[in-house]
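Removed from the display is one protein chain of the complex; every other protein chain stays in position.
Chain IDs A, B and C follow the sequence of writing; residue 1 opens each chain.
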């Protein structure tokens, strides 16, 4: 009988959680849909600890927000077999670099993910990306990663390619994490 | 600019591909739906080579079928970065053990997957399992595995737990099917 | 301010309600899914009274079952603005003819419907047919009808065309309704 794997899932908001207000016709960040997505998956032997940290479009995140997420990831890494962070994609790389700068190489894998199309859209990538993060966090070696669109990249050195809506390795060394 | 990852996907049939005949009210194996599932996923930088080997309920597979799948997996492993085998779950473990018996440790990861509920069902696990196999094959070390329901197990020594509809490690050493 | 329309919905089972037992791989009639379908519809100003009468594959209905459904429809017609009967398609026409034989022309519209593909299938016709029945019952004149696949037919004189999976007018006069 295998031990259950204990994974912490920190949610911070972003496109993946956007819903649609039919009267105003806009997308906003009022309602978490992560539990709905999780309910569609079959996660044998997994114990998922939900940490709803904030619910922000990542474009509105302050340096303090990135720090808070990084410190929370570090705390969760101490007591779990892995950590997933659901994050808006626009500033996801900032948080990834910040975790590496603050924690160095964590004790367990920390995997960031997000979505380009919210769950409420038929063609969402939220389910795929969350499925990938939930698997990657169990089989990767310790480190900080982004998992999305069938691709895993290790921090530091990851940037968002806004033109193609995906993450890529930075061509030159990334200067930012200070 | 990263090289594209080349993955071979061998399909053999099973529940994942079952469709529904409205006039007879039964499920059968006439139509492949893997391409439909794949079209719902965003696979950045992946080159997928489809190998439609057979389309059988695995309960009807002969020892020759298991051998043929194992040999085909071996051939594909020689020229690709990974191999996925979509397989009926009832005899999936037989094929997994047979690959280990014939190939030992392959050059690249070989990942078997399947589904308990066909894609045509709303609550299918086909998309989740295929997403997991497509990611696992890229980040696991060389070996033979089953990926399903957020869990990866390495052959030899895997059996289907029919009562709970999942795969588990065999409690005693598996006598490999000869 | 318009009065609310009060519609009785009698459920009797059939394909529309079939679910899928993943361990046995068969379809059966254990769970009602009508409430799930209804929850996906927006029914402004409608008051729906659910009458879960039986849950049978219509091939297993006895003459007593058809009589019971017909009498229940008659009772519900006395106190509501319309009656919908969800029914297996194989014997739906038997019940329709029986209602006409027992009630003649009812006080309000009585609309039978069903499905060729259960709701748990992605390509179900359950939602379409139920949507049609819910609208037809409000705008048709009093009578007994089947509404399905964008078509409304009035009893007596309707038969199932098993080859094409649809209802059609009987080519010769139907003898039964006395």
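FYI, contacts are C-beta pairs under 8 Å (C-beta built on N, C-alpha and C of every residue); 3 or more make two chains touch, one makes a residue touch a chain.
Values in this document were obtained by computation on a predicted structure and should not be read as measured data.
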Open item on the list: One chain isn't displayed here. Which of the visible ones does it touch?
Closed with: A, C
Task: Residue touching the undisplayed chain, where the options are C:61, C:93 or C:136 - done: C:136
Task: Residue among C:73, C:86, C:100 or C:147 that touches the chain left out of view - done: C:147
- [ ] Could you list which residues of chain C touch the chain missing from the display?
- [x] 2, 40-46, 123, 125, 127-128, 131-132, 134-136, 138-140, 147, 149-152, 166, 168-169
TODO: Against the chain that's been left off, what residues of chain A make contact? List them.
DONE: 15, 20, 22-23, 25, 27, 116-117, 119-123, 162, 165
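As a convention for this text, only the chains that are shown with their structure count from here on.
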Task: Nearest-to-centre chain - CA centroid comparison - done: B
TODO: Go ahead and note the Å separation of the Cα centroids belonging to chain A and chain B.
DONE: 28
Task: Set of chain C residues in contact with two or more other chains - done: none
